[in-house]
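What follows is a short report on a single structure.
Note that one protein chain is taken out, while the other chains of the complex remain in position.
As written, the chains take the letters A and B, and residue 1 is the first residue of each chain.
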Amino acid sequence: MLTVLLITVPLLLGLVSFFIRDDFKRRVLIVVCSSAHLVLTGLVWGNGDGVNPGAWFAFDHTGVVFLAITSLLFFGASFYGIEYLSGENHHEDNKDEKRRLFSREAVFSGCFLLFLSTMTFVVASQHLAVLWVGIEATTLASAPLIYFHRTKRSLEATWKYLLICSVGIAVALLGVFFLAVADHHREEMLLGQMIASARDINVPWLKAAFLLLFVGYGTKMGLAPFHTWLPDAHSEAPSVVSALLSGALLNCAFLGILRGYQICIAAGLQSYCQEIFIVFGLVSMAFAAVFILGQTDYKRMLAYSSVEHMGMIIFGIGVGESAVFGALVNMLGHSLTKAGLFFVAGNILSYFGTKRIADIQGILTGKMRWSGALWMTGFLLITGTPPSGIFLGKFIILKETLFQGRNGLAVVFLATLGVIFIGMARIFIMMTLGGTAPQGNQDNFYNRNTFLRIWVPALFFVLVITLGVYFPYWLKSALGEVAHELGGG
Amino acid sequence: MTMWVDFIIVAVLLLDLMMLSSSRIRNCIQIAAVQGTLVGLMPLFVESHPGALSPVVASFFSIFLKGVVFPWLLFRALREANIRKEVEPIGGYPLSLLMGVVMFAMGFWLSKRLLYPDPFVPALGAPVSFATFFTGVFLIISRMKAITQVIGYLILENGIYLFGAVFLGGQSLLVELAILLDIFAAVFVMGITIFHINREFDHIDTQKLSELKDIITSK
Partner (left out) sequence: MPAKIAQFILVLTLSPFLFGVLNRTKAFFAGRKGSPLLQLYYDIFKLLRKGAVYSTTTTWVFIAGPVVSLSAVITASFLIPWAGHPAVIQFDGDIILFIYLLGLARFFTVLAALDTGSSFEGMGASREMQFALFAEPALFLSLASLARVTGQMSFSGIFSTGVINFWPVYGPVFFLVFGAVFIVFLAENSRIPVDDPNTHLELTMIHEVMVLDHGGVDFAYILYGAAVKFWLLGTLLAGMFLGASSRGWMMDSAVFILQMSVLAVIVGVVESTLARLRLLKVPHFLIIALALSAVAFILTMRS
């Protein structure tokens, strides 16, 4: 019942908000909806939703954790969105245009809630084909969000996102069919049943199926070398959307891979998958390192940082044992930190009106000092400086790698992290130093509406730091269960 | 029955080759439509539950979408965007055609590697569906216009659908419809995007969509 509500409430409210003409009402609706979603998520976390083994939708441990991350991010984004949207729209003089049916913001709000609904659909799916349907739906729901600014550049980004992700996900569909062939005694591809009888699965087909799923969902997850859409979409989307793409959507695609991985584990193919994970994890990190070094656009830099973190997470899963737990901690930390960073990037973009790093100076001064401080904090957190939760994740992964005696991997892992740290530090320092921020005209709308735009990312950062300092027992046991489901210790 | 299945499958393959060698966007859309219809017929021939209604319904919906709705959407986009009618492939048509044969050989090799446990599946099903899949990918890579890329996507989906129909005759109807709905939505959204691209850029040549890249030379 809770599951159904979780999916349908945002769906219905999203459809409704397409038809609301008043900006303010719509923004309230988003906040109400995401709050309700968070409450329902809390209930699911607390009680569970009576898992019925034949059901298409249910929350296992993995699903709940992914749901919680998604819900939390949407909750933050909806509050941040209030001021962000009014900031984006305030200079639109034409009142008629604003109050028109299906105005730009109405489409945004509707798709925003549909995006939430489809992501919930994904994390709740226990049926692999239904999961596929959900992941494709997230692409379609988020494409209009990326095109929010209605510029040529955002259009280009939208097209690349749509096409590359759709093709990638089509590959995953072939993978789903392969999986059905591998397990051809079954009519319904329910995860629990497939895991239970995985011993009878045809191994060559399962291997091929896993590869296809990996490439397909990996495209959407932003693993190099299939990541090409990611920097474009993340940099051109409105910052609030970038935060969700990076923090929640990539995780959803990741979940698609993990579902396949769960079946492979049960069929005794764990080491086969792990090798793939490790290779693509390191390749993604290396790609990200190279592109961060020479980056000129700070939102693209954040996007590449997401590629890096996805690589790191998948590397952790690949190493196995306790590194799986580390990867999950890293994922949690990354989602919160990266969402916070994109929110702050949105503030910087609103104030300076440019994404070019070279045009920005002295963000720790003047009107920008609070956002600037958050920006620097975010940098330290995302690069895994203690006491960041990400530090904890990275550290566990590294420890497990060394513990298994894979010193070569550990060296490459550390080296790429070092390069990325240097690359990002250069960019953040360039943005901080060098004189003072221009005062701008006092009329700048952004100056007057910064309360939520500062506090939402601040809250996320506080959560990440808390994670590094004090790791609550209930969270540890929940992540432990997930790690167990994913073949870790 | 098997002979009809074989003929449909070979026709799908020939349509791939025709697609690779045809130079008019209009023809490409028609070929995709015919292929979609043929592929949509498959559930009627390969059937695991005799007398069941679901293959008929699935077949009806997929033919309706692939044979009627998608071509209509694409023709509309073609008309509204006022696109030049040539396909303009990278590498020319003969090369594309030879690539088609190479892709079929690849699909054949692949299906030899993956032996299917059930002997009742038509032997040509796997190679041709792989070949169609590869053809779709190849079209997306080698054709520069947004609309031809969508056609490539449709071909790719046809390949996957053929695979599904041949190997998994008895998938749950609801799932199948959901997948079709998704693909429909994807094509619909892409169609709208093409419209916007044409309005913003006055062309739909995706090679010229190159403003977003990493190495930015000094401005």
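Simple rule for what comes next: contacts are C-beta pairs under 8 Å (C-beta built on N, C-alpha and C of every residue); 3 or more make two chains touch, one makes a residue touch a chain.
Note that the structure is predicted; figures quoted are calculated from it, not measured.
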item: In the full complex, displayed partners of the excluded chain; value: B
item: Among B:Leu17, B:Val39, B:Leu78 or B:Ile147, residue touching the chain not depicted; value: B:Leu17
item: Subunit B, residues in touch with the chain not shown (by the definition above); value: 3, 6-7, 9-10, 13-14, 17, 21, 93-94, 97-98, 100-101, 104-105, 108, 123-124, 127
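Everything that follows uses one rule, which is that only the chains that are shown with their structure count from here on.
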item: Centre-to-centre distance between subunit B and subunit A (centres being mean Cα positions), rounded to whole Å; value: 30
item: Touching residues (chain side subunit B, partner subunit A) in the complex; value: 113-118, 133, 137, 140, 146, 149, 153, 156-157, 159-160, 163-164, 167-168, 170-172, 175, 178-179, 181-183, 185-186, 189-190, 193, 196-197, 200-201, 206, 209, 211-212, 214-216
item: Touching residues (chain side subunit A, partner subunit B) in the complex; value: 127, 129-130, 132-133, 136-137, 139-140, 143-144, 147, 152-153, 155-160, 162-163, 166-167, 170, 173-174, 177, 180-181, 184, 187-188, 202, 204-205, 208, 231-232, 235-236, 291, 294-297, 300
